[in-house]
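For subunit A:
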Amino acid sequence: MAQMELAGEMYEVDENGFMQETDRWTEDVARAYAALENVNELTKDHWEAVNYLRSYYLENGICPMIRRLIKVTGFNLSRLYELFPQGPAQSACKWAGVPKPTGCV
Partner candidate 1 sequence: MKKLKLTDIAKGGDSQLIDIDVDELVPLPPPYDKAEEFPGFKQLTEDQRERLVCNLDGVVSYAALPKPKNKAEEKKYVKQFISGLKKLLSKENNWTFLQPLLLSLDYCAQCQTCCDACPIYLGSGKNDLYRPTYRPEIFRRLVNKYIKPGGKLRAKLTGADIDLNWTTITRLYELSYRCNLCRRCTQACPMGVDNGLITRELRKLFSQELGWAPKELHEKGTMLQLDVGSATGLRPNVAIDNLKFLDEEFTESTGINVSTPWDKKGADILLIHSAGDIISFPESPIAFTILCNAAGLSWTLSSEIPGYDGINYGVFYDDVQLARVATRHAQIAKKLGVKKIVMGECGHQNKALMTVADRMLTRELNIPRENVMTFLENLVFSGKVKFDPTKNDFPVTLHDPCNLVRNMGVVEPQRRILRYLCPEFREMTPHGIENYCCGGGGGLSVMSDVNFTDWKVNVAGRMKFKQVLEAFADHPGPEIEKYLCAPCLNCKLQFRDVFEYYGAKEKSNLIFGGMGELIVNAMAIMKKPFLSWEEE
Partner candidate 2 sequence: MSGIVWHILAFGVIGIFLAVTVYRTVAIARLPVHLRWELAPIPHEKGKGKYGGSYLEEYEWWTKTRQRSRIAPLVYMVVEIFLLRGIWKRNRPLWPLTFAFHAGIYLVTAMLLFSLVSSILIITEAPPYVINVFQEIASVLAVAGYLMGGLGAIALLFKRALDSNLRPFNTTTKYFNLVLLGAVFISGAYAWFNLGDFAAEMSLFIRGLITLDTGLTIAFSLSLHIIISLLFLLYLPWTDMIHFVAKYFTYHEVRWNDAPQDEKMKRELRGLLAQPVSWSAAHVGADGKKNWVDLTKKKTKDEEA
């Protein structure tokens, strides 16, 4: 298993850098991920999306459908790409510390 240093701590990640120990996530982890994608400040909008993703995942064991994310946050897809350079699945989920969505999604 790969290791990665985020905000001064070592974490287990998959080969695409997604956290494997979801419960060890902290807000600093999100900031550290964002910094790696050259987003140096997390705005209220970022947090809204990240927190929603995270809480939905913890409750349902899966990331929400993009449509739901759009509906709940009120951000359209291009806004989401503005916020998260690699898009909701590749960036936002990663920053939220949930595993990479797999299985025909």
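A word on the picks: all candidates are chains of the complex that A comes from, given by their letters.
Everything that follows uses one rule, which is that contacts are C-beta pairs under 8 Å (C-beta built on N, C-alpha and C of every residue); 3 or more make two chains touch, one makes a residue touch a chain; residues count from 1.
Just so it is clear, the model here is predicted, and its values are computed rather than measured.
Interface remark: subunit A makes contact in this complex with candidate 1 (options 1 or 2, touch as defined above). By the touch rule above, subunit A contacts candidate 1 in their complex via residues 2, 14-16, 60-62, 65-68, 70-71, 76-78, 100-105.
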